[in-house]
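Of the protein chains in this complex, all but one are displayed in their positions.
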Amino acid sequence: MELVAEKNTKNFTMNKESEQESKTKISIKNARVWYGDFEAVKGISMDIKPNSVTAFIGPSGCGKSTFLRLFNRMNDYIDGFRMEGKIKIDGTNIYNKKIHVEELRKEVGMVFQKPNPFPKSIYENVAYGLKIQGISDKKVLDSRVEKALRQADLWEEVKDDLKKSALALSGGQQQRLCIARTLAVEPSIILMDEPTSALDPISTAKIENLIFGLKEKYTIIIVTHNMQQASRISDYTAFFYIGELVEYSKTKTLFTKPEKKRTENYITGRFG
Amino acid sequence: MNKIQVNRWKDQLFKIWGIGCTLVGLILLVLFIGDILIDGIMRIDWGFVMNLPSRKAEKSGIYTALMGSLWILALTTIIAFPIGVAAAIYLEEYAKKGRFSALLEINISNLAGVPSIIYGLLGLEVFVRILNLGASVLAGSLTLSLLILPIIIVATRESIKAVPSTIRDASYALGASKWQTIWNQILPASSGGILTGVILSLSRAVGETAPLIVVGALAYVPFAPSNPMEEFSVLPIQIFNWISRPQHGFIENAAAAIIILLLVTFMMNAVAVYYRNKWQKKWN
Partner (left out) sequence: MENANHQKELLNQAGLEMMSLCISQLEKATEAYLNNDVDLAEEVIYTEAHVNALDIYIEKNCERYMALYTPVATDLRFVIAILKINIDLERIGDHAYGISKYVVEDETKTPEHLIKVLQFEKMHATIRDMFEDIMDAFENENVKSARKVFKKDKILDAINSEAFSVIEAEIKKDTGIIGKALQLSSIIKKYERVGDLIKNIAEEIIFYKKAELIKHKGNKK
């Protein structure tokens, strides 16, 4: 009996997987980015699958961070920023004039390289995104803060000092707080820009576990310099080189049988 | 070996020179304060603070001048603080970086260096005559506000700049608008620096004499101002007035008034230092 049940669920998940593969969460068509005269992203097209972890790898200055920041329009404020091409999230062009950047960012959360909690209490940090949306009901705030902290696997560690300054937490805790802060807003996409580059291996492992768990509900895109991190946690990997997308495929393929010589050289550490 | 010794020797020499320079300033200050204290400390009592000015030195007090100074201080704060901070926020957060903003920036820095008497002349023409405010507390405050605005703007911009950009990014990334980010994150984070700048600029305003004389502050006012449109005097003018009298009693009065003025500015500086430390701690 049990065996049959197991078989069924397996079939089910397999169906789900194949269903997912046909879907697209973010669709990028010929995206180009300039900073003044410098072309940082040179015409990239790719589709990002929902409920998966996609890793962006590539040497420093290859445009992967710039590319990532297109998805929540974080480049908008940078002087000399200019962009061409289309980026659609769930079918909507996010660079359309009618799109409110603030609304977009509630849908597309972001976690940064260095843990950057606000110099406020833990509670205030998580509640911030909700408060700026005008949510002021204490009960709602309390429950959403707790939910987010639990999702970020931080609740047990901080539940007794929610009033304590977030700056008193350790680096790894701060980064999980930043993830909780992002989750509280309930986005569907989470962008992570080298989220563990400033953390020790144990904190890194915790965040990687977290990412693995979050995949179920969110679409995660992570920029990382750590090749093993990309291979450990991602389903898809994209390799960027000087503003171009060199190779984009399933992580298991890219790390065992890369198609392009350049990708192979990079992942095996033959050029950096 | 030899080279290292020469370097050490230079190092020592510079250290001694530095100590000397520091001491020059300190000793002069101590001498000055000591001299003032000897002259005036005995004169200070409750009556000196509460009495109105009089022709007789023993009966004279600084009540009207002190009240005038406090009025000026309060009004200047009310006028200059919001305008200065708002201007700084605009320049730092909203203005597009370009030639125009660069021009504005240079001008503001230059304004901070314009002699205060020029501000007095400007105040006289614009506030006293054109706006017809007369030699009132309001006209004086407006003039002093102009004087300290550049300082407030520069100080505020510096402390806004000092807020890590990661905080800004975090706030924007959570869907906050520009205003929400400024109000909820940037201003609280830079408040210590802003307050320090404002307080230091105000303590400069308290000591200003020249522009107020030009605007028409009087040496002798029989009553403390009760509203912004009345005539007024301030402590520095009172001191200036007393010092110019021949009687020895007034010299004593001047010394005592200087002690009070110094106390006010020292206290303001102390508050500024306190906030600065508190602010620095937050970030480290």
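The first chain written gets the first letter, and so on, giving A and B; residue counts start at 1 in each chain.
Going forward, a contact is a pair of C-beta atoms (placed from the backbone, for glycine too) under 8 Å apart; a residue touches a chain by one contact, two chains touch by 3 or more.
Worth saying up front: this structure is predicted, and the values here are computed from it rather than measured.
S.K.: Kindly name the visible chains that come into contact with the excluded chain.
M.R.: A
S.K.: Against the chain that's been left off, what residues of chain A make contact? List them.
M.R.: Touching the missing chain: residues 227-228, 231, 255-258, 264, 267-270.
Just so it is clear, only the chains that are shown with their structure count from here on.
S.K.: Which chain A residues qualify as touching chain B in the complex?
M.R.: Residues 72, 74, 77, 79, 102-106, 109-110, 112, 114, 116-119, 128-129, 131-133, 167, 178, 181-182, 185.
S.K.: Applying the document's contact rule, which stretches of chain B touch chain A when the two form their complex?
M.R.: Chain B reaches chain A through residues 97, 164, 166-167, 169-177, 180, 184-185, 188-189, 282-283.
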